[in-house]
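Here the complex is missing one protein chain, while the rest keep their positions.
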Amino acid sequence: MAAFVKRYGSLFGMLAIVVVFWIALPDTFMTARNLLNISQQVAMLTVVAVTMTLVMVTGDFDLSVGSMASLAAVVAAVLFTRDWPLGAALAVALAAGVAGGIANGFLVAVLGILPFVATLATLTMFSGAAFVFSGGKTIFGRDIPQALSDFARAGLPLGTAGDKPLLLPALTLVALGMTALVWLLLEQTTYGRRLYAIGGNAEAARMAGVRVRLLRLSAFAVTGFGASLAGLMYMARVASANPVQGDGLMLSAIAAVFLGMTVTRDGQPHVLATVAGVLTLGVLDNGLTQLQVDSYVRQVLVGAIILAAVSSSAIGRKALRLR
Amino acid sequence: MPHLRVTDLEKSFGAARALDRAALDLRGGEVHALMGENGAGKSTLIRILAGLEQADAGRVTLDDVPLRLGSPDAARAAGFRFLHQELHVIPALGVAENMHLSHPYPLRFGLVDWPALRAAAAKALGRLGAGHIDPSAPMGELGAGDQMLVRIAATLLPEPATRATTPAPWAYVFDEPTASLTGDEAARLFAAIARLKADGAGILYVSHRMDEVMALADRITVLRDGAHVATRNRAVTSRDEIIHDMTGRAMADLFPPHVRHADEPVLTVRDLSAPGLSGVGFDLARGEILGLAGLSGAGRGAVLRALIGDLPRRGHLNLDGTDLADTPAGAWAQGVAYVPRERRSQGVMLARALGETIALPHLARLSTRFGLLRHRAQAALVRHLAHEVRLKASGPAQPVAELSGGNQQKVLFARALAGQPRVLLLDEPTRGVDVGAKFDIYALIRRMAESGTGVIVASSDLVELIGLCTRVAVMDRGRIAAILPTEGLTEAALLTACYGKEG
Partner (left out) sequence: MLSNLTRRGFAGSLVLATAISTLGQAAWAEGEKIAVITPYLSQPGTQFYVEAFQARAKELGWEVNVIDTAGDVAAVISRMEDVATQGADAIVLNVDPAQVGAGLDAAAAANIPVFGMDAGADPRIKANITSNGYAMAAETSVYVANRIGGAGNVVMFVFDAFPPVQVRGAIADAVFKNHPDITVLDRVTPDVSDGGIADSRAKMEAILQANPEPGSIKAVWAAWDQPALGALQAIEAAGRQNEGIVITGIDANPQARDAIAAGGNFEASVAQDFTGIGTTTADTVARVLKGEELKANVIYVPTKLVTAANAKE
């Protein structure tokens, strides 16, 4: 019984949260429109968190994703003001994300700096760079191509609810695509299995012929790509770019991965579990806002729920001990 | 002299019977070895003495007075002290402070009296013959052997006046103490044990290492399947008799017969230099089992690490006509398999499914052209290999951490077997492995050799080298001093060769 609770306790907790909102908000919560809204609201966080899962699988983590998201948006926006074509500007921003990720990977995997220290330093550098490129200003209005904000409001028609059309939002589709890609990479390819091996015992993996440095570095590169993609999605949603707008993504992404780890059997990060963590955070924000819970109380509650989930599954402690 | 007597001890875990009328007696002033295969009940017996488990039935007396155990405090009050192979030390604190972790610090005016603290530590270390250890050095700078000496010395600190009723420690339980020690460190430990014994302490010594037991013990108690088999006087028993007690098998049966191998070399090594090695050269024939002997630090393990590409190296290394790759990834890809000495830190992934550890080096073969993993092929390979090595586990998903030492080693062998390696490198293949699993492992090594794999075994167990190998290369300070055929080689002759000019 105790083992059952430990294994499935936080999964039931997540479902219970949904049920509570369903009961408290009978007319508005469990509607197709609201669920699609939630999916769109968490789209950026999903992209950051699933790619963050990759580095956390190897036992590392990346604090710089938030400021990388801000930096990527600023880079693209500055290029727009210089009349670069849409595709080229986006490509450069994504390349900046990959380059930043490689830099993180080099510091951690090759130079052997602790991920906390290395990515804390690059967090500061990326953030500073975003301020330098933007001059500290918000870039918005005509400088941001209309096509981008149109994309963020577009979607696949799913039918109608009442008299209005229901759309599967484009941002949700991007998040789904990225989730599928990382899931494939982690669970279905040898690349992913080697990452899990590194997380299990890096030294043993090296002795068994795994290219540990290269793989750790590559995981950071993917995470950097995800961060910059999320930054561009953010820019499309708000039709503007400023040097701090993505910073909040980092803590939420790490929280989502940890929440996800509480529902997995082996206590390791997994993509679908991370998505469950992201949805838990998104549902909490959505439901508590609808219930008119004060925004500061909401923050305290979200933190308390993360702690409760992690301690009831005892994953946090077990994972530490076995490493 | 105190006299601890344990009789008719019973303990079951669910349906599994761990102890079945186990018995043991320990007197002050003796070293008493406790032997038995894994699962024979040694650890359960020790855990009951330490108060970590409750016996179901049985009698424990100290000087004929019944002893109530059942908590670590009770064990401590009875004068027992336990020294495990994995020590709990605080690397950043000094030696003297580590020794005082469960003792009050000496105070002066309510502040720590540092000179007194160090003096007390130095005095206790001196009593143990460990005066070379600086009480103010950080614990983390000490080797594993010195750390163990510090832990032992801590038990010699005088009890404070407030705890005057606590009896002085008299019984020391060592559980595989030399598992992570070098030869010199082990020698110092043995000297310290001799001093404790001379002071009247009783030592209960649990070890798989026959050499140590035969050198150190006064009496030997053997358990098998939870029951007491025999207690023998070291002076009048023999290895063969002890092994027979433990296994019901004679020692001659432990090693399968030698087979002939081809002369055609699979691996040639010339002028191999690496940190700790210089000018090493030898040929390994297809199907040959080559031993690497030598004192601790002579470079046995370094040869294997250089071959797999873990150490930076120079020299001409040729595998079947091509240059040997200089990274572990490259070497595995060329068909070189390696079972490292540090099983837990360098071999297995403790928290993860054993199937993952087995499949890891072979993932490239288990995937499609696009890198997608073929789950079914992986599961089939793992099942097949687990069967080959007679792995005792509940299934491929069982975490490695839940397996015994012998079965963890079999996991590493299983993965080395996959894909028929051309060369198999084994570093201390039976370290920390019980006798039954040892036999399985020897048979496996033989079978690999018969199928044409060239095997190199580095080992500190001379009997193992003689029994298993066709030739033994004796290492001395990073060089090969001699390569001896094992036909007719005696343990004494090999040991003499290891000591070389020093001996």
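Chains: A and B, in written order; residue numbering restarts at 1 for each.
The working rule: contacts are C-beta pairs under 8 Å (C-beta built on N, C-alpha and C of every residue); 3 or more make two chains touch, one makes a residue touch a chain.
Remember, predicted model here, so these are calculated numbers, not experimental data.
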List the displayed chains that the omitted chain touches in the full complex.
A
Which residue among A:88, A:180 or A:304 touches the omitted chain?
A:304
When the complex is taken as a whole, what residues of chain A touch the one chain not shown?
2, 5-6, 9-10, 13, 16-17, 20-21, 24-25, 28, 31, 33-34, 37, 40-41, 44, 135-136, 138, 140-141, 149, 152-153, 164, 234, 237-240, 242, 244-245, 247-248, 285-297, 301, 304-305, 307-309, 311-312, 314
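Simple rule for what comes next: only the chains that are shown with their structure count from here on.
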Chain centre separation in whole Å, for chain B relative to chain A (CA means):
45
The chain B residues in contact with chain A across the complex are 308, 310, 327-333, 338, 340, 345-353, 356-357, 359-361, 363-364, 366-367, 370-373, 401, 415
Please output the residues of chain A touching chain B within their complex, sorted ascending.
184, 188-194, 196-197, 200-201, 203-211, 266-268, 319, 322-323
